[in-house]
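Reviewing the structure listed below.
Of the protein chains in this complex, all but one are displayed in their positions.
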Amino acid sequence: MADLAATVADIAARLAQASARGRVADYIPELGRVSADHFGIAVVTAAGEEVVAGDGDMAFSIQSISKVFALVEALCRHGDAVWDRVGREPSGSAFNSIIQLELEQGRPRNPFINAGAIAVSDLIAAGDASSAIAAILARIRRLAGDVSIDVDTAVAWSESQTGYRNAALANYMRSFGTIAGPVDATLSVYFQQCAIAMSCRQLARAGRFLMAGGMLDGAAIISPERARRINALMLTCGHYDASGDFAFRVGLPAKSGVGGGILAVAPGRASIAVWSPGLSPQGNSLLGTQALEELAHAMGWSVFNPEL
Amino acid sequence: MADLAATVADIAARLAQASARGRVADYIPELGRVSADHFGIAVVTAAGEEVVAGDGDMAFSIQSISKVFALVEALCRHGDAVWDRVGREPSGSAFNSIIQLELEQGRPRNPFINAGAIAVSDLIAAGDASSAIAAILARIRRLAGDVSIDVDTAVAWSESQTGYRNAALANYMRSFGTIAGPVDATLSVYFQQCAIAMSCRQLARAGRFLMAGGMLDGAAIISPERARRINALMLTCGHYDASGDFAFRVGLPAKSGVGGGILAVAPGRASIAVWSPGLSPQGNSLLGTQALEELAHAMGWSVFNPEL
Amino acid sequence: MADLAATVADIAARLAQASARGRVADYIPELGRVSADHFGIAVVTAAGEEVVAGDGDMAFSIQSISKVFALVEALCRHGDAVWDRVGREPSGSAFNSIIQLELEQGRPRNPFINAGAIAVSDLIAAGDASSAIAAILARIRRLAGDVSIDVDTAVAWSESQTGYRNAALANYMRSFGTIAGPVDATLSVYFQQCAIAMSCRQLARAGRFLMAGGMLDGAAIISPERARRINALMLTCGHYDASGDFAFRVGLPAKSGVGGGILAVAPGRASIAVWSPGLSPQGNSLLGTQALEELAHAMGWSVFNPEL
Partner (left out) sequence: MADLAATVADIAARLAQASARGRVADYIPELGRVSADHFGIAVVTAAGEEVVAGDGDMAFSIQSISKVFALVEALCRHGDAVWDRVGREPSGSAFNSIIQLELEQGRPRNPFINAGAIAVSDLIAAGDASSAIAAILARIRRLAGDVSIDVDTAVAWSESQTGYRNAALANYMRSFGTIAGPVDATLSVYFQQCAIAMSCRQLARAGRFLMAGGMLDGAAIISPERARRINALMLTCGHYDASGDFAFRVGLPAKSGVGGGILAVAPGRASIAVWSPGLSPQGNSLLGTQALEELAHAMGWSVFNPEL
């Protein structure tokens, strides 16, 4: 097996120079201002080792990666009642598609597409947007062990002014009762959680409990069964309509965001965060995916390998 | 960790008595004649141990489980050119849906839904149906180490007489060129491969190479990378539109068939086959899924567990 | 040909007693309070004769019938530029479906489904909701020759509090730029125009210009070509996903509303309004449709008859 630090350093050095870097998301104006030149990576191992390279300490907008932490918050509050609101199946559609929502009577396929995440935010909010976003932030800070993590309000504002498709999804679900609270309050939570800014190091730390069966520093954040199940959801649904390809190439539970970040979990081995703002057509970080493919291959970390 | 033999015996004894057993597929008349009372299970471990219980030595129609072996055959013949014909994404639709095929210009989402498997059969056939089915059979016999495995011609005939939706899929793909050979020849291969009869013991043996990084008895059937990738496809796409739920509950790469069988792989640990003819609404064995959930939990075999 | 007054009286008398009356729309609470027992009808002929029967002078919520008048207003203001925003094809979907909007990049199929009508309201509003609703009202008052016609504000309020699916459609179109103004202002115009209250007599008068090639009292409201084209749109798209059946049975251009009203046009012959609150599953007045079928048949008024 390869040496982790050397492998990470090598990947970071090569990808910093890559020419094809994908396209930075520009439908949220604030995100469009970030340079495609960034590349960051951070790995925290089960033994506690931290390896960080490139722009691994630079904060970026975690966007849909927040859906993992919001799901944890909702499960801790409401238990399996979460699954009365959202399903657990890959969607076979784009992240912001509304077609399936009509065919399936307003019930989102899974908590990692936009509709599902908005439904989860609504469940947490229960009409009280400020308490909800405070709770999600508190959870992330605790998981990362870092109280400095916060919402980037410029990004949140930018999203709220242009998030018409998310407003369409929320109103549509409200008409079916999938969302119970005021649409505006629910969207406020959703836009703010997406606008949380974190570095790769902070994200990798925040993902440690998923690598460790739900445990963090000797305490159970969630049960081993829930940790296992969240990993399963990340593997089958974590990359929108490219989840199958990501499992095929990388073989790790992971969640991407349109800010260019990806949080990946090698159960029992490592929690990994990568960041590069340029996206594939499906909306996942182009170089981030490549970095994870190379790292997982070099370290033998795919969950589908016999040696894991 | 639980004792394997005792766990398997316990599961088999309890499920033989279960009252809710699902509904036997009856759209293929021959399959409708099988009693819902059967339950069989077989486990082959990495160490070579075999544990068989219930009706684990009774042959049944493997149906869509054959898609795994046909994919291996196609990859061995055509390499990654297979992916020019079919995708690698979960479909978000029923196993026999044709909607996505129209929206995506005749390209099936993955090789484990009907459309994708028919495209793979066409690739193997290349117009010569008899050679193709002979090759698929030869491969399965070698993987299982059992030359007695054969096509149940009564089932194949029954399917060919009623397989109008598969004929629709094949003709539709032919209009886009996804299928190149004569539609009848391609369907003949597909109907025959689905009609192969095997017992749980034979199936579990045939799946050993996927548990072992592509190796069987010291020889490489396929590369470790391909074995890993097939496992990934089984996890994300192996249970049609219930693949996400299966990953959530069981956490193992697996492929189901409407005959009531499921082949599951715990990489590095075990190859497992279960059989019970009653199906869930999504077309997967009801008790088979439950057996795998219990077994994986008892043995700690989920790929999403840190201890694996 | 039958005597008009006797035919109308006979239809009104029989339908007042009909037992199967459909189901009153209740998704807008205010509409749900109206009794299904009402039946009204009014006919204004080309010669100026008025025949009114049953509850033909009782005001009801015109709902989607307002889409005809809003389209006229938009055409008078913007000419054929209206067709840059909305199409002219039947939708093949329910009145409030959002699927086609995604498949067709936010462009509504026609101005008589909800999405298309909201786009037309947005075009009229141009950001100024109060001027827009005033203009639509003024147009209807002039066409009907009745300044007492007004918005039922209780209905408008009721719709605005529960119109989540319309809010979804509006936000969705806003994301594609089909709607240019503030979503709330556009919806305000739409909810108010739908909440206009009119009697059958007022409606039949307001439809005279469509019977007469665009002319009213010797003045051209719109050109003969536009009048003909609006009639064509009413025939192909006026009854949502039951437009084909209405053309098949009745054979007249017509527009229905979920308040139970229908405005129908026999070009060169008559302008007709019927009202009965009970709806078919597709959302069109059950007895209203039956009344028009009987009247058109008795008078030979189908546009598909050789004698017209």
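Think of it as A, B and C in the order they're written, each chain with its own count starting at 1.
By our rule, contacts are C-beta pairs under 8 Å (C-beta built on N, C-alpha and C of every residue); 3 or more make two chains touch, one makes a residue touch a chain.
Just so we're clear, the structure is a prediction, and the values are computed from it rather than from any experiment.
Novice: Which visible chains touch the chain that is not shown?
Specialist: Spelled out, the missing chain touches these shown chains: B, C.
Novice: Of B:Ser131, B:Thr153, B:Asn171 or B:Ser223, which residue touches the hidden chain?
Specialist: Answer from the full complex: B:Asn171 touches the omitted chain.
Novice: Looking at C:Gln100, C:Ser158 or C:Ser285, which makes contact with the chain not pictured?
Specialist: C:Gln100
Novice: Quick one: say which of C:Ser148, C:Ser223 or C:Asn305 touches the chain that got left out.
Specialist: C:Asn305
Novice: Touching the absent chain in the whole complex: find that residue among C:Ala170, C:Ala185 or C:Met211.
Specialist: Among C:Ala170, C:Ala185 or C:Met211, only C:Met211 touches the chain that is not shown.
Novice: May I ask you to list the residues on chain B that touch the chain which is not drawn?
Specialist: Listed in rising order, the touching residues are 97-99, 101-103, 164-165, 167-169, 171-172, 174-175, 183.
Novice: For chain C, enumerate the residues touching the unshown chain of the complex.
Specialist: Here the touching residues of chain C are 46, 87-93, 100, 109-110, 211-213, 224, 227-229, 231-233, 235-237, 241-245, 247-249, 251, 253, 267-268, 302-308.
By definition in this document, only the chains that are shown with their structure count from here on.
Novice: Which of line, ring, star, complete and other names the graph you get from chains that touch?
Specialist: line
Novice: Just curious, how far off is chain C from chain A if you go by their C-alpha centres, in Å?
Specialist: Taking the mean C-alpha position of each chain, the two centres sit 47 Å apart.
Novice: Find every residue in chain B that makes contact with two or more other chains and list them.
Specialist: Chain B, residues with two or more chain partners: not present.
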